[in-house]
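Omission of a single protein chain aside, the complex is shown with its protein chains in their original locations.
== chain A ==
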Amino acid sequence: MKQELPHIRPLSERAILIEFEENIKEDILKIVLYHKNRIENFYIKEKVEVTNTYNSLLIIYIYNIEDVYSEIFALKALISEANITNKLHNKLFNIPVCYDPEFGLDLVLISKSKNLSVEEIISIHTTPVYTVYFIGFLPGFPYLGGLDERLYISRKNEPRLEVKKGAVGIGEKQTGIYPISSPGGWQIIGNSPVDLFDKKVVPPCQIMPGDKVKFYAVSKAKYLEILEQKKRGKFQLKTFFYGS
């Protein structure tokens, strides 16, 4: 894989930002995650945390960096000697979504503005295998790429004061799930009964950057059944290994 050297700079006295080509592309995500993994291993004994977005890595140190320039020098060396050949092996999560009008608050609006029937919207939304680029915005909120362009739609001008836990939404070219209730500006098309974030377990979030997500439509009855199963501890999210 072709590799251009990223831009590395301090973000504060305890953080270093690494920026790759500014683009939302799976090839770039692969490079970002490859380096994320190497940096995490490189710093395995140090107190640091590495997070990623579409094209960036942020390394946060718990204590101030003693010499930021020698740190950047070491990172440059680590990144330039990398040889990205291995493929990513990740998990595919099959996630149930109920597109009932009770949950799909903006289905009618999207249907009108895109000239698609609600059934067509559901079919288009449940077809792709989405890529998890990163978890951000809220604890456990996955940013999913790979939305069919027929469903690209801008955010609401005024965010809703409360979007319900489990709400499945579309914002520009991305789709995602609100893991907890929160104010939010995305167009809401359904609701998933599954929990994406559990503060009582470590890690609190099963879905990781680089993983895949596929949605399947469930009826209101099935949705309620899953909620029941979850209460009794009998619901298991279906996951598969996925090589890309």
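Heads up, the rule we're going with is that a contact is a pair of C-beta atoms (placed from the backbone, for glycine too) under 8 Å apart; a residue touches a chain by one contact, two chains touch by 3 or more; residues count from 1.
Here is the rule we go by: contacts and distances are computed from a predicted model.
Not every chain of the complex appears here, and the one that does not is recorded in UniProt as "Biotin-dependent carboxyltransferase family protein", selected from "Carbon-monoxide dehydrogenase medium subunit", "Biotin-dependent carboxyltransferase family protein", "ABC transporter permease subunit" or "CoA transferase subunit B". When the full complex is taken into account, the listed residue touching the unshown chain is A:E13, out of A:E13, A:E119 or A:E228. Residues of chain A that touch the chain left out of the display are 9-15, 17, 19, 22-24, 47, 49-58, 60, 62, 64, 67-70, 134-141, 143, 180, 197, 199, 202-205, 209.
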